[in-house]
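Next up is a structure, given as structure tokens.
One chain of protein is taken out of this complex; the other chains stay put.
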Amino acid sequence: MSRSLAVDVAFVLFAGGAVVAAWLVFRTDSMVRAAYWLLASFLGVGAVMVLLHARFLGLVLVLMMAGEMTIMAVFMVMFMMNPAGLNPMTMVHQHGSAKVAGLVSFAGLALVGIVAEFPDRPRTSDADPTAELGVELLGDSMLIFETAGVTLLATMIGSIAVASKRGRFGDAEEGSGPPPLEPTARPAPEPEPAMEDHDHEGMHHG
Amino acid sequence: MAPFAAALAVVLATGVAVLATRWLPTAVPSELTAPERVPFLGGGLPEVHAWSRYHVRYYAMALLFLAFDMEMVFMYPWAVVFVEEGVLALIEMLMFIVILVLGILYAWREGALRWA
Amino acid sequence: MGVIRRLATRAEAPVFPVVGAGGRLRASELALLPGIRLVGTPRAASVLLIIGDLTPALVRPALTVHDQLPSPRATVWWPVGADRGLLQAWPGLVTVEAGDAEGLRRIFAGLVEGRRASDPPLLLDIEPARWRGEGPYGQGGTGMTGGVPFGRPLPGRAPDPDGLELDQLPLHIGPLFPPFPPGLVLDVALQGDVVRQASVGENPFRSWPGGPDPGPLDTGAFVEALTTPTGVAELELSRARHHLRWLADALRVHGLSALATRVARLAATLAPTDGPEVEALVRRLRRSRSLASATAGVGAVDRPAADLPAGPVARAAGAGDDARTDDPAYRALGFEPVVHHGGDARARMHQRLGEAVQSLELAGRAGEAVRAPGPALEGPRGPLRRGRPTPSSALVALVPTALAGSEWGDAITTVVSFDLDMEEAALSEVAGVHS
Amino acid sequence: MTLQSLLVVSAALFGIGVYGALSQQTFVMIMMGLELMLNGAMLAAVALWAMSTAGAPKGQLLTVIVMTVMAVEAALGFALVIGIYRIRKADMTEKLKRLRG
Partner (left out) sequence: MNPVAAVGVVGGVLGAGAYALAVLDGAAARGVAGMPRRWADVVVEPARDAALLALTRRSTTERPDAQAWALAPGLLAAMAGAAVASVPLAEGFAVADVADGIVLFGAAMAVVMVGVYLHGWSANSPFPLVGGYRFIALALSYEMPLALVLIAAALPAESLSVGAIVASQAGSWNVVRQPLGLPLYLVAGMGLAFWGPLDGADGADLAGGTAAEVSGPARLAWELARRFVLVAVALMGAAVFLGGWHGPVLPGAVWMALKTLALLALTVAIGHRVARVRLERFVVVAWAVLIPLALVDVFVSGALAL
């Protein structure tokens, strides 16, 4: 198998895998599976990046997303009823229009990708792309780099202030208005009437 | 690319080799009775499924991690060109890190590292 | 016979212990036996080892655990003390003399070689609830969280101090949970990894209709001494042994199982001349920063030391009561009680370490001194007074409040630090049986 | 592996992300849709970097920025989920609309 054929085969597998995994994110009832299907999609994209010689970006994408998706799984399990999907349930609204919007954006973007005349200037340099990125970060784009630092700081402070209970401004629950939606006692609450009046389009699959 | 091909082969082979223990004759689940499948609770019986809205008490730390972890992405390329770029690189990264460490200090002060 | 089978036959037999009435002392020596390995979950075991006699309330948990063993599996019984016959009906049970590791290994080898058939499941194949084919997808559930999907309901929410109101698991753990003292049943509400509420379930050693009939208690020597003149050296040696046995259990829970085995061996063979070895061990454990950080501030009791049931737990909280202080035999030896402060798991560990060293030292000095029978005697868990409640029954009452709000690992540390004996707790009063 | 095929794949990821973000009822699932859209954007950025800009370093930088945006979005999103759940005991967008009335 020639080298470029091997790359093509790998591309088809990884890219196809990424798309299928992305689709499965919204087809599963288990929150943990949903998060890790998304991670699988990122893994596929990371592998394609490696094929494109963006080695560092591909690997670091996996590094970041493994952590981020695990945290995502943890939060989804924390806040979703029935997190493992033991009782399958459609959790969608505006299903039809969402499908249409998704298809339209796919078709539009794909059309742009196919029709638009992007200049054909492949990367030829043999320099280490990681080093190029480093030079860029420390040189021309130094301000962007430092701004990212400030943004991340703001994110840390903001998210902790919003999430923590005992903030500086008193207990987060004080003065919260409406009563809980459902009785809080054990055993598990009865089925949600609120769920019944949405269009349950056939998402399931037993 | 060649090293990645080798690495990919290794990843697939090691993963599949360990997964293959599933095809050992003893690994095929025979018909286990319901009591054989009860989760272990030291002789006790469970009332409910264990899968639940699990109260993670370190969620504030997880949020901190999400933001702080990004620093890695900037640090790896920095490490490669660091010696070439010299003192300026050191100072720039020091600034960046100091900004982020302020976040940790804030989190510490707010007690976000303590579990809820 | 293939190579794999031949290799497996010579492996250490993984054993999951079921400690029944009178079995506790034997169980503490299990780790010392060659060719046997104690495991923490039935899923890792090949042999279910019943030590002592099963009481009615222990039968169902023992059967539950038995069925959780993967096949090939076998059940071995080491009879100790009384046999009230409940085990006669256990299918496939092999009786082996208590402490006979070789006999157990023979059963294990037969099992692996295929000469011996694996035990069949003993409980009826009945699912926890009817669910098949019910509900919209045939999974037995209804709506979002209702019904019994796959046989069990989903847990419900409960308030928590954090204000998030997430799910809480009602769990009944024990009486065969290895980190717990044998027989302890704990009903806990677990939210995340935090014990929100805990209560102690029915004591399985109290389940005989005619009242409890314990086998030999691990503190039996002390109960005997209430009525018979006993050498001080002998008593104090038993006390040191007791504390070292406790230490072995505690170390196992803290992830130091190899060291625990060493301590268990020391406890089993302890002599007054072992003073230096014990002191070296105690020095090392006291200096261990990891043990200190694993126990400091854990399981602190929330009432004044004076209100605690007397004994090592109270002395670890600063109350100096010790029945030995008023005992003429001990006064002659210049006995002064060991006292620690803090009242947490760490103080309790230091208390017992200190008492073990002191007991060994007393045993070395006591010579032929004999303690005359008297109404009260300091046992290793607290004072034994004839006709009064046993120390364990008072300590069990401390468990629920001490556990509420603690992380699961801390909860285990706390339970272990109380040094409970459910068999002793089952007795309504001291020496009710032996006198 | 041509630029066109790469852009089609990234469009597919983006489209699935749009579908997810619009159809899902819960915050966290909506965030997954957003992350998928950014995933597609990142792939397009890297593809253009490798094939159409002769490897201009700014292309890599753009991808790094998108990753940062994802981290920021995730951290703030989760913080909001916690804050809202603390108050409303619900994590669904629909229910919030309902409660407003």
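Letters A, B, C and D mark the chains as written, and numbering starts fresh at 1 in each.
By our rule, a contact is a pair of C-beta atoms (placed from the backbone, for glycine too) under 8 Å apart; a residue touches a chain by one contact, two chains touch by 3 or more.
Being a predicted model, the structure only gives us computed values, none of them experimental.
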item: Chains still shown that are in contact with the chain withheld from the display; value: A, B, C
item: Residue, one of A:18, A:45, A:60 or A:135, that touches the chain absent here; value: A:60
item: On subunit B, residues whose C-beta touches the chain left out of the figure; value: 2-7, 9-19, 21-22, 24, 26-30, 32, 34, 36-42, 46, 49-51, 54, 56, 58, 61-62, 64-65, 68-69, 72, 75-76, 79-84, 86-87, 90, 93-94, 97, 101, 104, 107-108, 113-115
item: For subunit C, residues in touch with the removed chain; value: 3-5, 7-8, 10-12, 14, 32, 34, 40-41, 43-44, 46, 68, 70-72, 112, 128, 149-152, 169, 171, 177-179, 190, 192-193, 251-259, 261-262, 265, 288, 290-291, 293-294, 298, 407-410, 412-413
item: Absent chain, residues of subunit A that touch it; value: 30, 32-33, 36, 39, 55-56, 59-60, 62-64, 66-67, 69-71, 73-74, 77, 84, 86, 128, 130
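Assume only the chains that are shown with their structure count from here on.
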item: Maximum inter-chain contact count - chain pair; value: A-D
item: Inter-chain centre distance, subunit B versus subunit C - centres from mean C-alpha coordinates, in Å; value: 35
item: Whole-Å gap between the CA centroids of subunit C and subunit D; value: 52
item: Intercentroid distance (Cα basis), subunit D paired with subunit B, Å; value: 20
item: For subunit C, residues that touch 2 or more chains besides their own; value: 149-150, 153-155, 157, 162-166, 168, 170
item: Contacts with 2+ other chains: residues of subunit D; value: 64, 67-68, 71-72, 74-75, 78-79, 82, 85-86, 89
item: Subunit D residues within the subunit B interface of the complex; value: 64, 67-68, 71-72, 74-75, 78-79, 82
item: Subunit D to subunit C touching residues, read off their complex; value: 82, 85-86, 89
item: Residues of subunit B touching subunit C in the complex; value: 32-36, 38, 40-57, 115-116
